Structures are given as C-alpha cells and as structure tokens.
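Here you go, one structure.
Coming up: subunit A.
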Amino acid sequence: MSQSPACPRIGVYVCHCGMNIAKQVAVEAVTEFAARLPGVAVARHYKFMCSDPGQELIQQDIKESGLERVVVASCSPLLHEATFRKACAAGGLNPFCFQMANIREQVAWVTADKGRATSKAKALIAAAVERVSRAQPLERKRLAVGDKVVIVGGGIAGIHAALTIADAGKKVYLVEREPTIGGHMAKFDKTFPTLDCAACILTPKMSSVKNHPNIELMSYSEVEKVEGFAGNFKITIQKKPRYVHEELCVGCGECVDACVFPKAKFPSEFDEGLALRKPVYMPFPQATPAVVVIDPNTCLQLTKGKCKQKCVEACQRGAIDLKQEPEQVEVEAAAVIVATGFKTFDPRGLPQYGYGRYGNVYTSLEVERMVNASGPTGGEVVLKDGAKPRSVAIIHCVGSRDKKTHPWCSRVCCMYSLKLAHLVKERSGADVFSFYIDMRTPGKGYEEFYDRLLEEGVHFIRGRVSHITDWAMTKAEEGKLVVSAEDSLIGVTRRIPVDMVILSVGLEPQPDAQEVRKKFNISCSQEGWFLERHPKLAPVATFTDGVWIAGACQGPKDIPDTVAQAGAAASEALALIDKGYVEIEPNTAEVDPEACSGCKTCLGMCPYHAIRRDEEKGVAVVNEALCKGCGTCVAACPSGAISQHMFTDDEIYQELEGILSYV
Partner candidate 1 sequence: MRFLYYPGCSLKSSGRAYEESLLAVFARLQFPLEELPEWNCCGATAYMGIDEKKAFVLAARNLALAEQHGDGQPVHLVAPCAACYLVLLKTQKYMVEYKPIGRAISDALKSVGLKYRGQVKIRHPLDVLIKEVGLERIRAAVSRPLEGMKIACYYGCQVVRPFAEFDDPHDPMSMDDLLRACGAETVDWPCKVRCCGAMLTGTVEEVGQRRSYMILHEAMRRGVDAVATACPLCQFNLECFQGPMSRRYRDQVEMSVAYFTQIVGKAMGLDERTLGMHRLFIPLRQPPALLGTSHDC
Partner candidate 2 sequence: MSEQVPVGQPPDWEPRIVAFFCNWCTYTASDLAGVSRMTYAPNTRVIRVMCSGRIDPQFVLMALRQGADGVLIGGCHPGDCHYQEGNYKCLRRFAMLKHYLAAMGIDDPRVRLEWIAASEGDKVQRVTNDMVQRIKQLGPLKLEPVCQPGCRAMAGDQPSVGNRAVAADI
C-alpha cells in the first residue's frame, strides 16, 4: 500500500479490558469495522491493551507494518494515555501521533444496550481515526524544578510527611492554621489497637518538626494563593497575628498568670470546651511551637482597646506585641502536600440524641480529652456533677451511615468506640453498653482488640439507637438517661438507663474544603473529600501535577493509614524533586504571523498573559513557557490565526466528522 501524507497508515487497537469492555461492546465487530476505515492498515483487538504484550503489539506493528498513527480504543485517556504514548515512542513513533477512544468509561460502563454500545464505540473509533490522521508530531518541553515542599496541615499526616522530606535533605514549609501542630491525634490519650500513649509517639515527632533544620514551621498560618505549576509553584502564606513574637517567647507562662483575667474563663478549643483558658494561653503543655497566643476575640485590649496589659508587663522577654499585624510570606515550592484532615460531625444536627440538651451526653472527642491524663479532668471519667458514672452508653455511627447526615462509614469510630469503652471501664469501672450497627474492625490486630473488649465484658448491643431521653418509664430509669434501641440479635427493643452517653461522631470533610481545593486546583468527591487520581493506583496523587494529598482529608482513615499515605505523598514529592524536571504537555497555542491581523483580541483572553504583541511585526506572539494550553485565545481569534497544538481546529473538525458520519 502506498503511503501518502494525506492518508497516513493507522493502526487501531480495540481493548477488551478483560470483560469490562467486551461484555457490552462486540469487540470483534468493532475491529472489523475499524479495519475498513480510511487509512487503517492494521486493526486488532486484544484482552488487555495496557499489559506488556498489548503494548508490544503496538510497537511491533509500528516497526513491522510501518504505522504512522495509532488509535487505542480502551479506557479513559486520563488513565492510560501516557501508557500508550510511551508505547508508541518505544516503537519509534512520535508519541503525539496517537489518539485514544474512550469506550470503557464512556461506552461499556454506561450503556445498557449491547447493540447501541457497539454503535457508539464504532462512532468514537471512527472519530479517533479521522482525528489522528491530522495529528502532528510534537516535542515535550522540559522545565527544571525547585527543591522545596509546602505541606498544608500539621496533623500527623503533615508532620510525618514533613519529617520524611526534611530527612531527605529537602526544605519543607509546614503550614498549620492552628496555634499548634498535632491535629486530632494530639488530643488523644491512647490510640487503638495497641493502646499506646498518643503523646508518647506524637510529641517526639512534634519537637523534631520544630527543631529540624530543614523544616520551617509556620503555625497559625494559612495558604492564601497558589500560582505556578508542578515544580515551580509560588505560594503566598498568610501568618495570622499571634500578638506574641514567636522567636522571643519561651513559653514560660508568666504572661498567662499575669493576665488581668484572674481566672480562666473562656472555653478552651483544644479541650473541646471541657476546660477554660484565658485570652492569653498555651493550647496544651506540649504545644508546638511552645509559644503562647493571644485570642483577639477575648483579649480586652484587642476587643475593647482598653486593658492594663499586665501580660506585656509580665513578659521579661518583651515577646508580646498587641499591635502585631497579619504578615504575608511568599515561598517557592516544587511540590505541595495537602494534609488538612477532617472535622468531627456536630451531633447538634441530631436532636434525638440530646447533645447540648442533656449535660451528660458527650461527643467522643470530648471524652478523648476527658480520659487524657493531661486533660481537663486529669484522666478521670466524671459526670457534670463530678460523680463517677456507673453506667455509660456508647452510640456508634452518629452522623455516619445515614442518608440524612452522611452516607459513608467513618471507618475509625468502631475502633475508637472500642478504645473508649476500654478506657471508660478502666477509669470509672462503669458498665459500658455499646450500641452498634455492624462492628467494623478490619485491620491488623483490630478484630483481636474487639475480642479483648468482648472478654472485658462490655455489653454490645446490635441496634441503632433511636433516641436518648430522660423520660422515665420505670423507677430504675428515674434520674437517668434512657437509651432506646432494638436489640436486633435478641429480637426485643430495649431501654437501658445510663448515667453518661458518648456519641461516636463520624468524620466529615473540613468545612473549608471547597476553598482549599480551589486554591490548589484539586477536586473533591461528591462528599467533599479531596479526590485522589485513582482510588487504587494513585491514592495520594491528584489531577493536578505536583499536588499530593495525604491523611484524613482524602477520606476517613486511622493513624496507620494516614501515616502510610503521608509517607507515600512525601516520596512522590521527593521523586519529582529528584527527577529535576517536569515535562510540559505540548498543547500550547501558536500564532500564524501570516494570518494575524494584529487586532489584539487574544491578548486580553489569556489568563496567563502569555501573548504579547510584537510591535515591530504588528502581530501577536505566544510565549510557550507561559502558555498552559487552555485554547481560549484560539476560540477568540477573529482571523483564525491561532492554533493550539494537539487541539487544532482541523483535528476537532475531523473528529466531529468521524463522529457524525456514523450513528
């Protein structure tokens, strides 16, 4: 067959994807169809195109049949375009002489009727064949990358990632919006399933962060703006005024004692409101940095503008500065790791559980503080009146597995409920009743932990609690909180009077997840968790190169999984830095000076100011290094002078024609 440039030799490969595609699409028929399309020299179908033999098939045909263009009809290009481009390159073909037809995600998986799925697949393949005939060989450009990483969120995820990267000798900016790092884990006394002391394993890591020469800890700070791209981000960080000079304060606490408020008066955020603090305070003894902070909402000077400022007087180091202003810092980073964690469900949304109405209904997080030896009660489990509870109910799945709140399983609450059952029993000797829907304990040593709790004699009742009430129906219920549930394993409804109720609240995305996501140009799942590139194969990558996610911001998870992800994100960031460069997709715009009328329409279109006018020649010129390939200018040019590589008008019209020439 003769090879004319107008009609290059095309190879078409139809993937079965096991049965994923083959079940809905008649792959043989589609292949026969493809074989008869103009320019197609080879058409094959194969079980798994992305597998090694599948890729070799392409390489071999390029070499043996002299293919000049390749079309693979398989899954989404977002998944495997890179794979097949590499295969083409390995076969000696320019990787951009390639086109993918998405017949899995957009055909086989979404089409009920087999016949119509087959037709749609044919149309998409016809389109790809038409389009690829117009494809042009292109070159990728390389850009050098920096060697610094910004990590957002100083929970265990952020801390672990920061230490990993810093230990590898790279600079880390750890941005935490609270006055201290530590996240949720810092609040716990013990962690399941080993019951090792949270502080014992966390605080050494926290102080390593503070002391590490490669880590710049930016607490009480938030990311304002992110510009740039993988390898070369420019990030603006806003430092909130602490009203204390961090570098001067040594955390002696003199100022706290001296404050005009003689007694702590305001609910402590760190202690979930179970303890009180002054306007100037240290969140908790091991806070990192070990520096006080002055709360602008309660400090007299900062609210009323009038105070004796005893604190200022007390500080011998002159660390307090009530006039401190927010500060903006701009840093460069090659990579970003977002590790902003989660928030617990607010049970006020479920009034039937009486949180906020009955004093002795607590959230799990409050009880975490209560059982903490350095917490507000010194580790004692006590009721509001100071007495020890004789019986305690723990309610699982509060705000989880419920269409009305959150449909998902929060994954850690079964385990932490078991942990709290153990701690409460140990500290108070109370009878503990645990109400669960399913006991979810998948993890190393987790089922064994459940077994241990069973043995300890916690009363497990399978049934979701309908309500908690102080309406007594019997003598024994008087003065108690009564928990109502069907004991679904025994088959009767039960009312159990208890002194204290713990609500095992679920995990939900941070309330500002949407704003954070926009800043970093990453996506959220429907529920609001940050979206990973692939749930199995790229769990810490995002769709934005150079931005990784780790920990509970990606979905509910426990500390072991969080740390695993943090390690993964850190090593992916390090891999990028180590590689030293990024490759830029050659989908940039180009102006044809012959056609350009110099009207300047395009200049205002480009969000990246990538186009300027060559005053001498009177035409527009695109700066390839700045162009990100959106194509907006192309659509705008009245003279049709701009084209976008990989998305030329020609290619798109061709694709359109392919689609419409076939039903």
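By our rule, contacts are C-beta pairs under 8 Å (C-beta built on N, C-alpha and C of every residue); 3 or more make two chains touch, one makes a residue touch a chain; residues count from 1.
Behind the choice of candidates: all candidates are chains of the complex that A comes from, given by their letters.
Everything numeric here is computed off the predicted structure, so don't read it as measured data.
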In-complex contact of subunit A, chosen from 1 or 2: 2
Subunit A residues within the candidate 2 interface of the complex: 33, 36-38, 76-79, 102, 104-113, 116-117, 119-120, 122-124, 126-127, 129-130, 518, 521, 523-526, 531, 543, 587, 605, 607-608, 628-632, 634-636, 644, 647, 649, 652-653, 655-663
